[in-house]
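Here the complex is missing a single protein chain, while all its other protein chains stay put.
So, subunit A:
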Amino acid sequence: MPSYTLTVNSVKKTVSVDADTPLLWVLRDELGLTGTKYGCGKGLCGACTVQYKGNAVRSCTLTVDSVLEGNITTIEGLSEGQNHPVQQAWMELDVPQCGYCQSGQIISAATLLSKNPNPTEEEINAGMAGNICRCGTYTRIREAVQLAASKLDE
């Protein structure tokens, strides 16, 4: 089996997996980073969202051999001491219900704010459109993104 060296949360990791293994399963089963969730396997629900080279990507549809060039940031590596403004806003507003989709929501929100620190409501809706929440926490997510944006301003 071929081996690959990835940079995950700024640390180099080498894994031996088939070339077509999605990044999602490398993170979860090989590296034990289970914060990134499996939801649909087709890039449709956003539960598996991670950052690659600073962009929000769906780790369930990216094979391991396609993510070797840049840093991959997962929910576990988004901040030290859970102090990312998005995580803080999520905790302050108590956004999650079941919580399963929330890693993906947080990564999507953090990426949106990294590119657009003051998004309008419409821009938030558009930026978060790829993340499904069956529990219906959308209004709180919207509020939390706005709160995180205000924290970035401070």
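Here is the rule we use: contacts are C-beta pairs under 8 Å (C-beta built on N, C-alpha and C of every residue); 3 or more make two chains touch, one makes a residue touch a chain; residues count from 1.
Just so it is clear, contacts and distances are computed from a predicted model.
Participant: Missing chain, UniProt name, options "3-isopropylmalate dehydratase large subunit", "Electron transfer flavoprotein subunit beta", "Aspartyl/glutamyl-tRNA(Asn/Gln) amidotransferase subunit B" or "Xanthine dehydrogenase family protein molybdopterin-binding subunit": which is it?
Facilitator: "Xanthine dehydrogenase family protein molybdopterin-binding subunit"
Participant: Just name the one of A:Thr7, A:Thr34 or A:Gln146 that touches the chain not displayed here.
Facilitator: Considering all chains, including the one not shown, the answer is A:Thr34.
Participant: For subunit A, enumerate the residues touching the unshown chain of the complex.
Facilitator: 1, 17-18, 20-22, 25, 28-30, 32-42, 44-45, 47, 74-76, 78, 82, 87, 90-91, 94, 96-103, 106, 122, 124-126, 128-129, 131-142
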